[in-house]
Each structure stands twice: as C-alpha cells, then as structure tokens.
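Missing here: one protein chain of the complex. Every other protein chain is in place.
Chain IDs A, B and C follow the sequence of writing; residue 1 opens each chain.
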Amino acid sequence: MATNPSPSLSVTISQADFDIAELQGSLQQGNAAEGAIATFTGYVRSDQSSGEVSAMELEHYPGMTEKSIQAILLQASERWPILSVKVVHRVGRLFPGDQIVWVGVSSGHRAAAFSACEFIMDYLKAEAPLWKKEHSEVGEIWVEAKASDSGRARRWD
Amino acid sequence: MATNPSPSLSVTISQADFDIAELQGSLQQGNAAEGAIATFTGYVRSDQSSGEVSAMELEHYPGMTEKSIQAILLQASERWPILSVKVVHRVGRLFPGDQIVWVGVSSGHRAAAFSACEFIMDYLKAEAPLWKKEHSEVGEIWVEAKASDSGRARRWD
Amino acid sequence: MLQVVFFARVKEELGCGRLELQWSEGSATVGALKEQLCQRENGAWRNVLSEDNLICAINHAVVDDAMAIADNDEVAFFPPVTGG
Partner (left out) sequence: MLQVVFFARVKEELGCGRLELQWSEGSATVGALKEQLCQRENGAWRNVLSEDNLICAINHAVVDDAMAIADNDEVAFFPPVTGG
C-alpha cells in the first residue's frame, strides 16, 4: 500500500567509527507515524575473562556478513511494524571504549522498537559471521561463543 | 564496594531540546566494564486518534515528576546491574517530529541495558505525573491514559 | 494550612490550579477533603472530583481516599498520567 511503504533496512560493515546522532537522524524520514526510536550501542570492554584487554580485532566474512544481517532485519520487519532500521558493525582493530556495533529501530510505538532492536542484536550475536580476537597480557585469544547467546536468539522462536 | 560504585541515576525535566549524542556520551564514565548502552527516544507523532496534530503541550507536576522518575530509576538499578542511567523529559509546547523523552542505560551487557531501558519507559508512562494535550483541527484534547500502558508496567511485577 | 494543587484536565475543568485551605477535622483525610471540595461552586466541582480515575498525591506520593492529611501537607489531584 502506498500509505504503508516497505521499511528501510540498512546494513553497513566498516572499519570507520560512526556518529550515533547522524545514524539516529538517518532513521527519521519525516513520516507522520514516527514516534519511537530504540537503539543499542556496543563498546569494547577492557575487563574480559582473558584479563585486561588492550585491543580487539574483528574479522568478518565480506558479503555473507551483510547478507545475514539483512536477512535478520527482514525477519524483524515481518514481525514488528518497523518504519526504518539500521545496523552498523565495525571490523578491524578496536580499543577499549571504542564503539563496535549500533542498531537503531524506528517505529510508531515503543514496544515494537524495543523488541525489534533486541531481537536484531540477539540474532546478530548468534548468526552474523563476525569474530572477535582479544589482545591482552596473556597474548591473543579468539573469543569463544557463549551458549547464552544462542539461547537468547532461540527465545524469539 | 569500591569496585562496584553506586550507579549514576539522573533525571532532567526541561523545556529545552536535548542532544542525544551528548546525553549518550554523559553515560560513559570511562569504566572498564562499560559494554552496552540501550536508549529510547520518543517523538511527537502527527497522526493521532484525534486527527492530524499540529502541536502538543506537556504539563508536569514540578518536584513530584522528578521524584517519581528518580524512584523508577532506583528500582531499575536494584533489579539490573546498571552502571549509569539518564532520563530527560521535555515539557511545554512541542511540534510534530520534536523529541519528547530520552532514556539511556549503560551496563556491562546488553540484556540488562535493554530490560532496564524498557522497564523505565513503561513505568514512566504509567506513573510519572506528566500530561499531554494535543492541538488539532478539532480543538485541544487532553490525551486519555491507555489501559495498555498500565498493563505494560504491571508485567514487570 | 493545606496547599491543594490540581493539574492538567482537572485544573482546566475546575478553572483552578492552586488553593490554600485551613486544615480542619473536615479535611483530615483525602476522602473528607474531596467531599469538602465537591461542595464548592454550588457543587459544580463534584463532576470533576468524583471521577473514578482521579489520582491523589500527598507530598508527592500517591495515596488513596483513606489516607490521613496533616496540617501543612501539599495535596494534589490529577488525571491518569500520559507522559513519555
């Protein structure tokens, strides 16, 4: 329907840092129904199980990573009345306090915005081909997948 | 414990607009455990049940509004491991597309950040003494409370 | 003295945002104060203040009709909240 256009679904994988105000602004399309934006930003923590982390490296599978996040956004848009959604995920070398990932969802009402945003993060953690390696005093360690992350994705089934 | 300081809980009621990047930045306190920030921004919608809204007025109960939101933040901080949380709510005359409310929660991990942010919005809608009046072609109408809003708050009990 | 304050639609419909009243036995509970206020303007206030969903707060805390009111309290009446 002309009055209910397809939501805008956008994925960016990049080494560059991002500007959260610019990203949130880009979700707003001047639609009269825009009432709610929920966002999530993930940061590099320095206190990890491997010890005090000095840096992190993020690797991805170019092509598949974008495609798999796009598929998650499509699922979210079929499940909730989303107006616009954007995911930015950084790759390469990052340092404690750096922004890693941003997810923003615009919707008419808050319930859909919150649910879709959390759903996207849960699936991104469980399905998007991205891998973290931590650099610390004890050396370089590939982060192990957590069973709780696949559990959190499954609870939406 | 020195290693687990009390979370910072902040409430601002103001006529002035707010800058989401500045607000999100103020949640970050350089703590090594900061890994996740969830935010919610509410905007004035122009398509309301009373028709096409041209403006909105927000009234509050000075003193009680701040106090009741502070109590909600305290509850949230007892329930989830929050590092920092901030709520800004505007009052006075607002126009379609204007920002109304911002809630940001910083935590070590995303589950706590998402839950606390949504909990705070649900309780704010159900308990904080704030009232909206819509201006539209049909005149000025006080917005009626929605049963679904008190229901959404109760589901956390 | 009691400070009695009204907000939003209630304030508008009463045409009154703030009253100062002498504390008395007749205003020693929320229910009693409400009944006293209902008689104002030849009973015109009763329409507004007898609404089922009217909320009352004493000194910024929500209370019910049975709550006692002490001298110098601030008593507020307002409709269900609609912020956020």
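What we mean here is this: a residue touches a chain if its C-beta (ideal position, glycine included) is under 8 Å from a C-beta of that chain, and two chains touch if they have at least 3 such contacts.
Everything numeric here is computed off the predicted structure, so don't read it as measured data.
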| item | value |
| --- | --- |
| Partners of the unshown chain among those that are drawn | A |
| Sole contact to the chain not displayed, among A:Gly25, A:Gly63 or A:Gly151 | A:Gly63 |
| Touch list for subunit A against the chain that is not drawn | 42, 58-61, 63-65, 67-68, 89, 100-101, 121, 124-133, 142-145 |
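To be clear about the criterion, only the chains that are shown with their structure count from here on.
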| item | value |
| --- | --- |
| Where subunit B and subunit C overlap in contact partners, by chain label | none |
| Centroid comparison with subunit C (C-alpha atoms), farthest chain | A |
| Averaged-CA centre spacing for the pair subunit C and subunit B, given as whole angstrom | 27 |
| Computed distance of Cα centres, subunit B from subunit A, in Å | 22 |
| Averaged-CA centre spacing for the pair subunit C and subunit A, given as whole angstrom | 49 |
| Touching two or more other chains - residues of subunit A | 110 |
| Residues within subunit C bordering two or more other chains | 84 |
